[in-house]
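Of the protein chains in this complex, all but one are displayed in their positions.
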Amino acid sequence: MAATRDSALTRAFDNDWIGPGLVSLIAVVAISLAQPAFLSPFNIFVLMSAISVNMVIALGQLVIIGLGQMNLALGSIGGLVAISFVGVIERYGIPVPLALAFALGIGIAAGMSGGYIIARTMISAFIITLAGLQIFKGINLGITEAQPFYGVPEAVKAFGQASVIGPLPWLMVPMMICSVAMWYLFNRMRIGRHILAMGSNPHAAELSGIDANATIIWAHGISGLLAAIAGLMLVARLQIGQPTIGDDWLISSFAAPVIGGAVLTGGRVSVAGTFFGVVIIAIITQGLVMFNIDPFVVQIVLGALILWAVAVNRLREMRIARVQARGAGA
Amino acid sequence: MKMISKAAAALLLGTFVCVPALADEGTMVALVPGGPHPYFAAWEQAGADAKKEFGLGAADYRVPAKWELNLQSQLLESLLTQGYNSFLIFPGDAVGTTSVAQELVDNGAQVIATAGCLKDPSPALFCLGTDTGNSAYLGAKELIRAMGGKGKIAHFTGFLVDPNTQLRIDAVQKAADETNGAVEVVQVIADIDAPQPAEEKINAYLAANAAGVDGIITTAWVPAVVAANSLRKIGDKRIKMVGIDHDEVVIKAIADGFVDGTMLQNPYGQGFIGSYVLNRLRTGCTLKEDGPWKSNALTVRFVDSGTVFVDQATAPTYVNAMVGITADLLAGFEKDFLTCS
Amino acid sequence: MTALQVSHVSKSFPGVRALQDVSMTMTAGSVHALLGENGAGKSTLIKIVTGICKPDSGTVSLNGAAVRFANPRQAAAGGLGVVHQERNLVTRFSVGENILLDRLGKRALSLVDYTSLHREAEKWLKLLDLDVDPRTIVSRLSVAQMQLVEIGKALSLQSRVLLLDEPTASLTPNESTVLFRILRRLRDDGVAIGFVSHKLEEVFDICDRVTVLRDGRNACDSAGLSQLSRDDVVRMMIGRAERITTRAPRPKTDAAPYLELRGYASGAGHRDISLTVRPGEIVGLYGLVGAGRSELARAILGLSKQIAGEVRVLGRAVHISSVAQALHDHGIGYVSEDRKAEGLILMHSVLANGGITIWRKLANALGLLRDTTIAARVGPVLRRLEVKTPSVHQIIGNLSGGNQQKVSVAKWLAAGVRLLIIDEPSVGIDIKTKAYLHDLIHELAEQGTAILLITSDMPEMIDVADRILVMDGYRIKGEVENDRSYDPVSRAIMGLIHEKAAA
Partner (left out) sequence: MAHAGADNPIPPGSAPRRMSSGMRLLLGNEFGLAVLILLTVAVFALTLDGFTSPFSIYTIGRQIGIDTMIGLAMMAVIVTGGLDLSVGAIGVCSAMLFGWLMQVMGVPVPVAVPVAVLFGASLGFVNGFTVVMSGVHSFIITLASMSIFFGVMIFLTRAAAFNGLPPQVQAFGKMRVLPGISPLLLIAVAVCAALVVFYRYSTLGRQMLAAGANARAAELSGIRTGRVIVACHMLTGLLAAIAGLMVTARTGAAVPSMAGQLGQDWLLPAFLAPVLGGTLLSGGRVSVIGTLLGATFINIMTSGLLLMRVGEFWILAFLGVMLLIAVLADRTRQVFLTSRGMI
């Protein structure tokens, strides 16, 4: 049986990012019609800053979702990295590039240590990263006693506030680099393909000669690195080394990939879809403020959004399964 | 399991030596905020100074690891077990903290609600704090003055679950109402006492509405910091702003002219005076039932720890302003509120 | 030239000797059959060769050098290609990427060169005469194509030794013929091929040499197949000549049908299914893997939607929408072919597994029930089936396959079902238990239970069933009256299946 050719429409429908992309577009158009200030340069700047940071956070979770696991420690790694970065600069006067390398190293090490335990013991990632969440957060608070570090270097502050051109913030640059890198990772790099293979069919992946342990450790290391980058971006954006950085990453880090079509059981992720997931969440958060909508409603809307995304993904999966069943029966 | 027991044993033996003996009686003050927050940082110094000044057994600043009602309760219960007998507590919840305070009192300790009040009826001796409503009201008045008596105000404030938040919202509204319509509060953004959401929401608001707003008042620490940064970022000196508290960022923005002033509260004074009063009450003094107690929305036994507005001129020396009001309050406290034998 | 040599390998698992002193020699340029009944030790031997298990003693050598692989990955790298029974492909990836999954790049962060990857994969596809673009996503392939992709994947490791575990189980006869043509060519190129199958016809068709295992020992070690007759092989496998049948055909029953399907169609894809099962009758349902037999059983149980036709139980039209309804309202039970995944709850006790079907019935008004109550009902059944367990509280995962299978039948007997659908009853159990189960099925039928027997094991089918329905492509192709004479009946059955293939 030769592979059947699909209509352009069907193929478009199969793309994870088309749906969220359309929703983002419609939301942007609708909100800017109702509130022209939405497209003002400053607002675009603000929106892009928020999107940039949240995208990197979401990517950090996306790697692990691709593997079919979850990383609850994402936020606490980000927080630990953020305060370590500002801390070593403030306390020991370490030059910024060195501090940067040190901080990113902490992120990678934190991620990899969790990955190592998961790979070696095969205890569920949920429990190990839950323990990691407590440990990293505890170390964070133990060091800072919950007081922020203020000694953020001017260069870093400027980075968080400056724009590249027009309303586009510099924060977009690390976000773009991370996104492109992750796209390459998932689509073109050996390790990324192995992560997805492990996520789709761990048994097959292992029998095919993929080193499962190395793949798991890599994935968690990459996740830690992205959490670290996001933490540092937040330091630049907030202009302060806050110990609370990362506390509220959990929900949105899952929501954006899921809205973007990722399947929690693994093997199926979309960087572009995740991007639009982040955009949708950012637009809704901002739209609710703009239109002076009760802040209490925000939570409800976010929850409903996740359910909606889940329903859409589910319908699509069922449709694909039906098409395949028909193909097999023929 | 063997591993665990070994680890636990090692840990226990290792830390055994640092268990303090607290058998010695005396006034053992614990200063316990609701959770970690920069506002309370001054309490640590205040406690240490009070211990030296008044010869207390202890005056320790002990912070729950997170803003969790339950963690604060656990900490308070443990502190009581550790032998502390006098507590300055910022209630994690105006209602929810009442029962643990009651327990402390039932076990012979004394409690002053500090920096925030417990809702009556409560076992606290009294509430020592900023009159948040009044502070917000005065701040709003200062803002309205800076705005030239008319315009539109946006109000950024803290957690909706914080009892003070509603008081502040009402007070700002009251100041605006007194202008007979010349000033209007166009938006209240609440629940943003954490950096990331504050950043997102305040910026989003300013992005869309900067042109439609003439003044900003912030009545919580984080929103003040974030709003000050935002105004600096847009380089806007047209919009007037009055902040709260003494974060470096806010003080610097005042000096640079992006913010018009800030309402200083007096955390140091609260810790220092609170420790003093608790010691006096343990050493023969009683509270005067007919003292000049103020009342607010939560309690009828309220003592204002003072609030002061600093602007561009006074900002560099804001510490003096705080020391000043503390000294004033301390000087008159025994006369006004205490009966000593 | 010796390609793979297994010498005197023994392997014990706690409580059981899986392999004792087993040897096998595979030479280059030959197809070597590995035969044995279920549970004879074939899969353990494959696991040892591929590094999933380690032998207690004995050696494995590849191309003359002793090897001891720590895992399948090392085995693959060492040039030992294995195609497992279950499909092991990443269905969302392309054909090419699946073939070369472990060689996507030198380092973790290497970029994958898809052009050369697909070019390389194409080479292997060509070798297999598989006319598929290597860029095609695997999920779009047919089962047979996937099978070939897996062989391509094994070959791409430059394997000179290729082990195929039941490669034809899910193939149509035509597809099998294609596969055999390719295997012959590989053989002629000097590849040593190991071939595990239950279908003796195929073995005689393609294999040169044969190793037979029985009860974990060599019944023969790499004998030339040309000197052996079919009967010889069967004798070696089961320790005696193939028992075509010892049972006389049972008298026909004309009781009113217990279950009747008329023009039934299901959401799973069944069309136009009509069948009847009468009390006391054993109806066989034969077909190749993928013919839709187990799926039909599930559909009857209400796991697929009924979309046309009617289902009658005792003449009354019913609509079954769940297994619970099938069991409690209509007395229908189902012994699953996949005992571990579907038949039993391995981490629970014998008692919990045996009593699961009657908890509802036994509970008191408060919904409470005691172990002793359940044991009182399940115990006699377990004893009757001679389940060997130290106590009913034993975790069932610790029992032998045969005893597990007995429990998975026992739970339905305890529930007193009137119609029992039995799916592949003798997978992974020893010959004695198998014979015992056959007797049991007959005994149940004698007592008036209606039995629908699904099996791919032709001798079993002919030995047990009263009449045989032949299924293919989710339809009933026809019915064969079983007079227990192996050759005519099996020919008739295969004829019905081939009818479609020819068409």
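A, B and C are the chain letters, set down in written order, and residue numbers restart from 1 in every chain.
Assume a residue touches a chain if its C-beta (ideal position, glycine included) is under 8 Å from a C-beta of that chain, and two chains touch if they have at least 3 such contacts.
The structure presented is a predicted model; accordingly, all values stated were derived computationally and were not measured.
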item	value
Chains in view touching the one left out	A, B, C
Residue of B:V29, B:A50 or B:V63 touching the missing chain in the full complex	B:V63
Which residue of C:L111, C:V143, C:I356 or C:A375 touches the chain not shown here	C:I356
Residue, one of A:G19, A:G60, A:G107 or A:G132, that touches the chain absent here	A:G132
Residue numbers in subunit C that touch the chain omitted from display	13-16, 18, 39, 44, 301, 303, 322-324, 326-328, 334, 336, 341-348, 352, 356-357, 359-360, 363, 366-370, 389-390, 394-395, 397-401, 404, 411, 415, 428
Residues belonging to subunit B that touch the chain removed from view	1-5, 7-9, 12, 15-16, 18-23, 62-71, 73-75, 77-78, 80-83, 92-100, 102-103, 107, 119, 160-161
Subunit A residues touching the omitted chain (full complex)	68-70, 117-118, 121-128, 130-139, 141-142, 145-146, 202, 251, 254-255, 258, 264-265, 294, 296-307, 310-311, 314
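As a working rule, only the chains that are shown with their structure count from here on.
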item	value
Pairwise touch network: line, ring, star, complete, or other	line
Chain at the geometric heart of the assembly (C-alpha centres)	A
Gap in Å, rounded to a whole number, between the CA centres of subunit B and subunit A	36
Intercentroid distance (Cα basis), subunit C paired with subunit B, Å	72
Subunit A-subunit C separation of Cα centroids, rounded to whole Å	43
Of all residues in subunit C, those that touch subunit A in their complex	71-73, 76-77, 82, 84, 87-93, 97-98, 101-102, 104-112, 114, 131-133, 136-137, 139-143, 145, 153, 269, 474
Residues on subunit A engaged by subunit B in the complex (per definition of touch)	35, 37-38, 40, 42-43, 45-47, 49-50, 138, 141, 145-148, 150, 161, 234, 237-240, 242-245, 247-248, 282, 285-286, 289-290, 292, 295-296
Interfacial residue positions of subunit B with respect to subunit A in the complex	35-38, 41, 63, 65-66, 160, 187, 189-191, 194-197, 199-201, 203-211, 225-226, 229, 233-234, 248-249
